[in-house]
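The complex is shown incomplete by one protein chain, all other protein chains being positioned as in the whole.
So, chain A:
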Amino acid sequence: MAGAALVEIRDLAVAFDGTPALRGVSLSIGKGESLGLVGESGCGKSVTWLAALGLLPRKARVTGSVQLAGQEILHAPPATLDRVRGGRVAMIFQDPASSLNPVHRIGRQITEALQLHRGLSGAAAREEARRLLEQVGMPDALRRLDAYPHELSGGQNQRVMIAIALAGQPELLVADEPTTALDVTIQAQILTLLAEIRRDTGMALVLISHDLGVIAETCERVCVMYAGRIVEETRTERLFAAPSHPYAQGLMAALPPIHGPRRPLAAIPGSVPEPWAMPPGCAFAPRCPRHVAACDAAPPPLVAVTPGHCAACIRPGAASARAPLSPELLPA
């Protein structure tokens, strides 16, 4: 990602009715890169992208900067955003059935995107829609153009969503929990499809997920988020080999192992603080096994632990004594 970042987010913060939801997030994505955002519900991983693309309701107060290839898009005029959204940056969501219009045929919904972003219409648009459906692995694509969303399964609807996202030939696809509503065998199909598309088109991918395993298999780099901030950022292998932030360590220890002896899971005690009752210092401090008095002074900044590996912790480093990592997550 050296030099030419495709998207550069700086100090992005979001507040709803004065309650902070996102508390200063900075990240960048290079051309063709795959970045994973992982965290629990309410940590701000989806809000980051909804805010960046201007998709939040008016009452949300958004500050900071979001640059797409050097051009500021945060608070940009609607005309600029219309070209960015669905064109240069596309987004897909968790529940495909509620993202599609139930009363329009699939074909019409794809050609609508083609007309808006590529100026195609008529037979050319229909032909391109068929090609897109084939690209996303839809069997019998020509006939499916005339199907309604309710006639398709959840996995097929998610393929349609991906086809619509690809219609604008985006440079970046933001996939927000794209497989959470799907069965595991269908999840495997969609993840494989996303990897293939990225290989074929050179598109960058941001994958938002609560599932570390999904991120591990799909992304090169990963940001772990907690309570509206990035707490750790590094290459994916590195996160699994040597997580530094106690929250990232805790997340991994809480995952039941597939191999090795079965023993009680090292659960993270307590729960995520409410946004209106954030601790003054590190938001993870009340649940942290390495907590010391200094943690409550101020939120720790995201600093490099080793080159290319950042953590927001004043005592970063090896796994704590309380939360042993399962052997499968350690390097062989």
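In the analysis below, a residue touches a chain if its C-beta (ideal position, glycine included) is under 8 Å from a C-beta of that chain, and two chains touch if they have at least 3 such contacts; residues count from 1.
By definition in this document, contacts and distances are computed from a predicted model.
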Options "Glutathione transport system permease protein GsiD", "SigE family RNA polymerase sigma factor", "ATP-binding cassette domain-containing protein" or "Diguanylate cyclase": UniProt name of the undisplayed chain: "ATP-binding cassette domain-containing protein"
Residue among A:Pro57, A:Pro102 or A:Pro264 that touches the chain left out of view: A:Pro264
Contact partner of the left-out chain, one of A:Glu40, A:Asp95 or A:Glu112: A:Glu40
Chain A residues that touch the omitted chain in the full complex: 40-41, 153, 155-156, 183-189, 191-192, 210-214, 216-217, 236, 240, 250-251, 254-259, 262, 264-269, 271-272, 328-329, 332
